[in-house]
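One protein chain omitted, others in place.
And now, subunit A:
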């Protein structure tokens, strides 16, 4: 079978075996959830509930504001304890709704609906109302992607099941356990964006998921594309290049080459929203690394990381770093009191001895960073100009095209702080 891939990239040790065989386990909703009003790219939602108010599972508690934003819903039934600032896994303090769970799990209407008669407009409306965002980590509001700018149109949909981050297996488990629902969700997205051609892309290190999709893809009129295992294969631009061979122009969007990419988990959320009217109130999270029993959990949004770590048997040894996401692009946390948000793909714990700061040396110009950069940048040169304070040359060398994948820093033998400086330069250049 043909293996799709892209030039550059890296292949860190996968460590997926820790959890890839672990079926998704639903954990009991906690006594309190803390739901941030900003869990997506774009402007935060505005709270529409007040202290003392009662909510059910699925009650809207935050209303989207502006064009790029997303609704927020309650993930438990109970009483609003307060609306206040709380630390967020993406950093900083964010206005959040604290809800005391009454344990009754009273739900908003979840009756089964007919999805065959839904029009493109209906589907986009449902997705928008349900607060669905990209579940691969970027958390970009999905309805925005479903409505291409005027004059542009999609030719194909790619469901992204590459899951190239090491350690994480939540997408893999969804493909193994819910393949048909997920493909149905994909078809709904395809209808919404008006395309026939649908592709599901999976890295070859997930034979179980590939096996399932190989059997079922045809039934839902999907093509299966097997990708060579490589990071960052799941990055939109790289994935499109691997499959369609077209380069999304700089500053452009996938729609410029007619492609629409959605994470497999997002497709499932779309299906559940259309079929049962279920807003995005839970997701699958891989809890892995230095915990006693690494697992995949189905978790209500707003559950604290601490609770998930406890469910996974607690820390194994002394924890050094607690990371929201995977080891390549995850964000390290000060505290385990942060809540799971829509974009939380995983929780990765590193032992203390594994998380010592790396020993840095001067850049030796080995060009390993150049060889792996999927955007074909010269990270070492860009870094040199940034360190000299010459941001305009850094711009000329394409720092704004850096997608912050971290491949360069992963391979750097001198352990130069590349990403940090590229982000800094981007801020300075904006």
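Everything below uses one rule, namely that a contact is a pair of C-beta atoms (placed from the backbone, for glycine too) under 8 Å apart; a residue touches a chain by one contact, two chains touch by 3 or more; residues count from 1.
Keep this in mind: contacts and distances are computed from a predicted model.
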If you look up the hidden chain in UniProt, what protein name do you find among "Histidine kinase domain-containing protein", "ABC transporter permease", "Ion-translocating oxidoreductase complex subunit D" or "SufD family Fe-S cluster assembly protein"? "Ion-translocating oxidoreductase complex subunit D"
Pick from A:12, A:47, A:125 or A:258: which residue touches the chain that isn't shown? A:12
Filtering A:244, A:363, A:394 or A:425 for touch with the omitted chain leaves A:363
Where A:255, A:323 or A:386 are the choices, the one touching the absent chain is A:323
Among A:219, A:376 or A:428, exactly one should touch the missing chain; which is it? A:376
Taking the full complex into account, what residues of subunit A touch the chain not shown? 10, 12-13, 166, 237, 241, 247-252, 319-323, 327-336, 348, 350, 355, 357-359, 361-368, 370-371, 374-378, 380-381, 397-398, 401, 406, 409-415, 417, 419-420
